[in-house]
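One protein chain omitted, others in place.
Here is chain A:
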Amino acid sequence: MRFSGRLAGLARPLRFPTLEELKVSKPLPAIGFVTALEDENHGYFGGYLVLSLLGRPLEFHCTTPVQPNQAQRILYGPTLRAYVLADLIGQTLLAKSQLPVQAVLTDQREMLGLTLLSDDIVACIESMPTVDSEAEPTDGPSLMLTNYRVFGTPSCLWHPEAIQDVLQSLASHVDVMEPFERIRAAIREAQRITDPATDSQHGLADAA
């Protein structure tokens, strides 16, 4: 169980926090990036990268392949993908991470379901549409960052001002979409190393 802000308000802690729970400490000057790849043979691979504000890697986790079976495909229907990405992959990866971050960015809208599963600020980042009319309206918080749009779902409770400084700082050093490329390369490498028999470098595709 994660040590949330609400629990922090208890008069007396029930026990000492474990290392896992230390994640709830004050966010470090770091940003998390989470994304997933999809492979038609093996399923979904997720990756979570924590970067310093200079863009240097601090921590990385990736999943083994997650493969829904036929029954799950039927039962979850159109929500299967969002469930796999957010509930299974994203939540697991964030739970594994030890570094508390200022925000978690994703390049996949389905991953925004993490908002309901995590205490972290979760936002999706997309390239700015070239034509204004192409921009999909969002009811959640949003902000513009150089050539990108950062937004959350209506259920997101974060305020743009809470992350604008840190994102601006990161964007002065890093193209904020670039870390997702690193994650994809690392997932392919991890998959190749840990399971050479299923070297699916060519099969792995961006789930987006």
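As a convention for this text, a residue touches a chain if its C-beta (ideal position, glycine included) is under 8 Å from a C-beta of that chain, and two chains touch if they have at least 3 such contacts; residues count from 1.
By our rule, contacts and distances are computed from a predicted model.
For the omitted chain of this complex, the UniProt record lists the protein as "ATP-dependent helicase HepA", which is one of "ABC transporter ATP-binding protein", "Transcriptional regulator", "Gluconate 2-dehydrogenase subunit 3" or "ATP-dependent helicase HepA". Listed for chain A, the residues touching the missing chain in the whole complex are 4-5, 8, 17, 22, 24-30, 46, 49-50, 52, 54-64, 66, 68, 71-72, 75, 84, 88-89, 92-93, 96-100, 119, 121, 138-147, 154, 157-162, 164, 167-168, 171-175, 178, 181-183, 185-186, 189-190, 193-194.
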